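Of the protein chains in this complex, one is absent; all others appear in place.
Order as written gives the chain letters A, B and C; numbering starts at 1 within each chain.
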Amino acid sequence: MTKTKKIRDLVYGFISLDEQECMIIDHPVFQRLRRIKQLSLTDMVYPGANHTRFEHSIGVMQMATNMFDSIVDKNKDFLARGLSLNDNGIMIYRKIVRLAALLHDVGHAPFSHSGEDLMPLLPNTHSKYVEGQEKRYEHEEYSIEIIKQVFKQIIESHPVNDNYRITVEDVTALLGDTTVRPKASSLLWKELISGQVDADRADYLLRDSMHLGVSYGIYDRNRLVSCMTIGKTETEAPVLAIDEKGWYIAESLVLARYQMFSQVYFHKVRRIYDYHIYCATKEILGKLNSKDACYPPPNQIQDYIEFDDWRIYSALKEGGGGKHGEIILNRTHFKCIEQTQIIPTEEELDKMQELRNQYEGKNYYLDDKASTSWYKLDKDIFISVNDRRIQPLSEKSSIVKAMIEKPRLQRFYVENLMMA
Amino acid sequence: MTKTKKIRDLVYGFISLDEQECMIIDHPVFQRLRRIKQLSLTDMVYPGANHTRFEHSIGVMQMATNMFDSIVDKNKDFLARGLSLNDNGIMIYRKIVRLAALLHDVGHAPFSHSGEDLMPLLPNTHSKYVEGQEKRYEHEEYSIEIIKQVFKQIIESHPVNDNYRITVEDVTALLGDTTVRPKASSLLWKELISGQVDADRADYLLRDSMHLGVSYGIYDRNRLVSCMTIGKTETEAPVLAIDEKGWYIAESLVLARYQMFSQVYFHKVRRIYDYHIYCATKEILGKLNSKDACYPPPNQIQDYIEFDDWRIYSALKEGGGGKHGEIILNRTHFKCIEQTQIIPTEEELDKMQELRNQYEGKNYYLDDKASTSWYKLDKDIFISVNDRRIQPLSEKSSIVKAMIEKPRLQRFYVENLMMA
Amino acid sequence: MTKTKKIRDLVYGFISLDEQECMIIDHPVFQRLRRIKQLSLTDMVYPGANHTRFEHSIGVMQMATNMFDSIVDKNKDFLARGLSLNDNGIMIYRKIVRLAALLHDVGHAPFSHSGEDLMPLLPNTHSKYVEGQEKRYEHEEYSIEIIKQVFKQIIESHPVNDNYRITVEDVTALLGDTTVRPKASSLLWKELISGQVDADRADYLLRDSMHLGVSYGIYDRNRLVSCMTIGKTETEAPVLAIDEKGWYIAESLVLARYQMFSQVYFHKVRRIYDYHIYCATKEILGKLNSKDACYPPPNQIQDYIEFDDWRIYSALKEGGGGKHGEIILNRTHFKCIEQTQIIPTEEELDKMQELRNQYEGKNYYLDDKASTSWYKLDKDIFISVNDRRIQPLSEKSSIVKAMIEKPRLQRFYVENLMMA
Partner (left out) sequence: MTKTKKIRDLVYGFISLDEQECMIIDHPVFQRLRRIKQLSLTDMVYPGANHTRFEHSIGVMQMATNMFDSIVDKNKDFLARGLSLNDNGIMIYRKIVRLAALLHDVGHAPFSHSGEDLMPLLPNTHSKYVEGQEKRYEHEEYSIEIIKQVFKQIIESHPVNDNYRITVEDVTALLGDTTVRPKASSLLWKELISGQVDADRADYLLRDSMHLGVSYGIYDRNRLVSCMTIGKTETEAPVLAIDEKGWYIAESLVLARYQMFSQVYFHKVRRIYDYHIYCATKEILGKLNSKDACYPPPNQIQDYIEFDDWRIYSALKEGGGGKHGEIILNRTHFKCIEQTQIIPTEEELDKMQELRNQYEGKNYYLDDKASTSWYKLDKDIFISVNDRRIQPLSEKSSIVKAMIEKPRLQRFYVENLMMA
């Protein structure tokens, strides 16, 4: 039997790893995730928020494995008939899911999502390029690139892989690698890594809540895992779904996420620090002669991975972050002087326009990007109602239905003159 | 009423601060604590261990306040008669205790205690200098210096202080400032900041356990606080003590600390990273032309506070940490090949000597500094048995008595050649 | 100072009681609550559900006190001007609130709410009697009667009451005693005992969740307490409200309650045991020659308080519970063979009617009483938006608005013939 190692984890107690997984984790490029905080500068508001993408990535691997095992346990016959997967095939996909989960965030920029606006614009040769739109690279592409360049050797040639014969493309396919022709099974398991009930959010809701000391994101993990199953679309394609008898747990997950968004992720002060760190980082990148004051593109991956929270912060401490760097060091953030309801009224929007005019030429920031819906209708959670027929959660739950409208909250922040 | 602010905390739920305390916390020199991890590189073993001295310092203020209030509540008459403290005097000391608790760790070096071996040697003019001993500055002296130089203005001149008339010396007296002549009351409250049942350890045991996801350090916080009281020594001096009816909680705290030491703070891998970061930092400091490759002394406080975990780590990433820096980045720590029992036998000590000879000239590390006793007899916990007479805990608890002998565990680590 | 006693509590850590409160709690009529389970036969589904009204009652006293203190802390001026309450008056109401909270459930029948359908019909002389409606006594009236008959002496004549001069009517007024002319202050504080954000539900959501081991009802207690304040209606009447900046916590409480209802209180199997215990108890009461097989009315309070869970259960074990008693002892409950959506469709209702016809004359049970709204519009939670003007929570939260429609879920259960 392969030697395993156990890591203590806040959410799961212990997480077991095989030798190959240990080697990945001990690699400096993975260790870099220790220096990228999960929640950027959220610790400016919630002092407990110092946990990192490192801890989260290992957690997602565990959560994805738990979900995978639960689904397989209930659907052995279906997997055999519908996808021709026997026990061996299942073990191979299990390993692919583990690796994809472990590595899904390996390409994150400093300060996590706040760093995404500093990724380079897509060149017009890129498959996702759209004329006239300013689309940027996303961290997933960096993850894919890193997996291919840095981890190919460990993934494909480690003795452990003699048991699975996995290629890096098997792994990147689960992370949205458009250069790989996906297999039917991959399409199904991909949902475990990024979907409406994926292992990613299933992990971060709990982990963030636990480190911050809040209860907003706590949901019933065991129940969720045990209710995951496979449904079938109208075209008979297999999709991840939640057992009908457990549809409340799906609703509960949506509510947990909603509450974390409104209380933590979209917190007034947290949002303005996202802006400050964006500006400060842009200034730092500019001084480094980075093109357009952006991070290096995925094809310069060695340069890219030199960046982490600590490097940016050190530059910032040495004065490289300009005015916004100063603001962060002194904690003198812009103050929010006005905000709208989640769905703004006309008067509220007028008021915002007025403020813009009034502060013309001064230092202000209008945050109007709260556009991530609490619950995206285009990616509804499926409930497997009977004989694997699926029904959207928003049809079953009037609460979830009420959450469909996108929050369009706006906030107007101005410089903190008292401190200037 | 003074405006207050509330901070969410993992241990206490919410912590309230007045405007002066907010101003201290928002000061860049206090914000620096956000960049000093509470447990150094413990996250190499327990990935959840990313919390900082910032969070802990605010927590200690809350814990010290809770303890103070509980003691006062039970001892109003005694404080009036014995120490001439009326309600006003009590409120002043309450504020002093809060400030001392909040600032007690403000002078920590990067990587917390692992940095203390890189503090400069005491000059022979220093009051604690001992001929022939290599004594170094300790973080407390830096804290005192910082309070006096950096926070004097806020502590003494903030409008909130009109209510208390506190000087910085009132605060530093509680942190062991030998230049201040201590008052009787100060001597008592000093124990709340550093003693056998102080707010410091009362906080870190819980906080460390909660972020790491372990139960070792969890004890009954409410019970401890409610059992704290004042006893009297043979010379009638007031001392902090635990109510006899709650002596079990004192024992329980000792056991919690013991288990945290053996499972976390003295963890085999954690200890070797303390060594690696020490060596790497020494190398970095050497390159910076720091005298003797040490941190600047307390009288160069502005230079000193430029150092934090992030700065050292950045230098290390740029190759400044030498061989030990590489080891940290690649997680290829020395391996422990032999260790003794807690109280080593003669054979075990011989074995260690043998290993030393055998590895002469090679890269090895003998860790023989585990000399902190789990429970120090010289600073016993006092139980207030009746009419304020005190009895040492070690007399009441045979378990605590059994813990008096100093652990002298030794471990022998050698270079990880497989990875070289 | 009055001597106090501390009780260990799962939710609050410790709860302090003065001597009068201890005397109330030690009284056999209060001790009876140890024999009335909080959640009736919920332990047939969730084995951890053995906690009692005793534990909950003490908890509600603590929660009500916390809420009271938080409100007072923020509204001293307002209470002085608006309600002429000075510090002394506030301490008196604080004591009244504590006693009312402590005793609010003292009149519960065996098996808590399941017992309410066995309370006698209101006589036509009763103030709440409505011609043609079968209205019954409710447990609140028993609580009021018990307070007046059993606890008058302790409440009014205990030395502790020299400090407050409270009458039993002051206490019962907060529990809806219609024979007492309420004072303005009483009307305000009454909401703490029974309202949309009262101490009752604030306690049971947490307590039930913790004993059952579920996370559904866990919300942020500290945040809720700290956000409670006083608003003003259009007629300038003071009402309990939630600070605007904390309106999310009100939403969060509503969601917690919703999830506890759907997952625990309305659990399929739990509901049928409510029915079985109702039938079995009716049979037992009938054999005791109780009039109409009901509990004694409030004016026979001594007879009434002889009843508790244990007495009914003992009768049931001796065969007194008839067929339904057997079902409970053997755990052979009726099985649910059909249920509707929360808001039934026409077809679903037709299906239910069909089943009724089909099972005519057989043993079945149609549960169509799930009519408690998750969120009652007539008793909206008020948000104090600015200058104490109030806005209903359902206007601010689209989620809460979506919950207004009453659940009308129906379930059809039939005898478990396999076991017969």
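Please note the rule applied: a contact is a pair of C-beta atoms (placed from the backbone, for glycine too) under 8 Å apart; a residue touches a chain by one contact, two chains touch by 3 or more.
Small disclaimer: the values here were computed from a predicted structure and weren't measured.
Could you tell me which of C:Asn50, C:Gln133, C:Gln153 or C:Thr233 touches the chain that is not displayed?
Touches the omitted chain: C:Asn50.
Using the touch definition from the top, which of C:Val214, C:Ile242, C:Leu255 or C:Cys294 touches the missing chain?
C:Val214
Using the document's definition of touch, tell me which of B:Ser70, B:Ser252, B:Ser290 or B:Asn330 contacts the absent chain.
Missing-chain contact among the listed residues: B:Ser252.
Pick from C:Tyr93, C:Tyr248, C:Tyr278 or C:Tyr313: which residue touches the chain that isn't shown?
C:Tyr313
Using the document's contact rule, name the residues of chain A that touch the chain not shown here.
Where chain A meets the chain not shown: residues 6, 13-14, 221-223, 226.
Tell me, which residues in chain C touch the chain that this view leaves out?
Touch with the absent chain occurs at residues 7-11, 13, 26-28, 31, 34-35, 37, 43, 45-48, 50-52, 54-55, 58, 210-214, 306, 310-311, 313-314, 317, 329-332.
Of the residues in chain B, which ones touch the absent chain?
So the residues of chain B touching the missing chain come out as 214-216, 218-220, 248, 252, 255, 258-259, 262-263, 341-343, 396, 398-399, 401-403, 405.
By definition in this document, only the chains that are shown with their structure count from here on.
With centres defined from CA atoms, tell me which chain sits nearest the overall protein centre.
Of all chains shown, the one whose C-alpha centre lies nearest the global C-alpha mean is A.
Take the average of all CA coordinates in chain A, do the same for chain C, and state the distance between these two points in whole angstrom.
Once rounded, the distance between the two centres reads 42 Å.
If you average the CA atoms of chain B and of chain C, how far apart do the two points sit, in angstrom?
Chain centroid spacing, chain B to chain C, equals 48 Å.
In whole angstrom, how far does the Cα centroid of chain A sit from the Cα centroid of chain B?
Inter-chain centre distance comes to 36 Å.
Can you list the chain A residues in contact with two or more other chains?
Expected reply: 214.
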